[in-house]
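Note that this complex is displayed minus one protein chain, with the remaining chains in position.
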């Protein structure tokens, strides 16, 4: 149910962007209790001056690969689940497309099931009944 | 008071986009307790690879017309109001610009009145006093 806004500097290949999105989705499925076919991702590509990040973390500055992942979750998760997801996302994005840990930032906004209408003008729970 | 981020694939005409935004606003006025002159909409147009939506709903896949409407509401609404709004939005967007129900997705984030400053550095309630 979550959807993710993925913001980064323009200039990566289509394959890079797809790998980034695939790995993020994999982390959501493995560590954030998201079904595999439940995927909504929007990539925002920015010019360098449009993405302003000054703070350094973990002993080194952000690079031009910096990605800010703004996740809107369909229901609240525990702090432990969030932390497991952060770790898994950074590990998978490190494998491919090869992001450094310093360049992965994640922010989660939580909503409730009634805040979602996936299609057809029905709320999430109703949609689930239609599908099942 | 709400504002809407409307995300879709690039390539529609200016008239199509305006109609989409007009119909969404009409649904907000008719079914979400929004005054007619209270309108804030941002359209994000994306390349195909920037908008990743894999899940099918209601028996058919999303099309290239898929629209994700991310609404930030100025105060919480009841589940019944949200559901009425979903239905009205899909009905009106089906009339014009002609969106299929499967292609309309809506997510609502709720805030409080004090989270809004419409102008002039004053919070919403203060602004209302200035105006009235």
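Chains here go by letter, A and B, matching the order in which they are written, and residues are numbered from 1 within each.
Everything below uses one rule, namely that contacts are C-beta pairs under 8 Å (C-beta built on N, C-alpha and C of every residue); 3 or more make two chains touch, one makes a residue touch a chain.
All of these numbers come straight from a predicted model, not from anything done at the bench.
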Practice prompt. Check each of A:4, A:43, A:90 or A:119 against the chain that is not shown and name the one that touches it.
Written response: A:90
Item to complete: May I ask you to list the residues on chain A that touch the chain which is not drawn?
Response: 7, 44, 46, 49-58, 62, 68, 70, 79, 82-83, 86-91, 101-110
Item to complete: Determine and list the chain B residues touching the chain excluded from the picture.
Response: 3, 14, 17-18, 21, 37-45, 72, 109, 111, 114-123, 126-127, 130-131
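By definition in this document, only the chains that are shown with their structure count from here on.
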Worksheet item: Between chain A and chain B, what is the separation of their C-alpha centroids in Å?
Response: 21
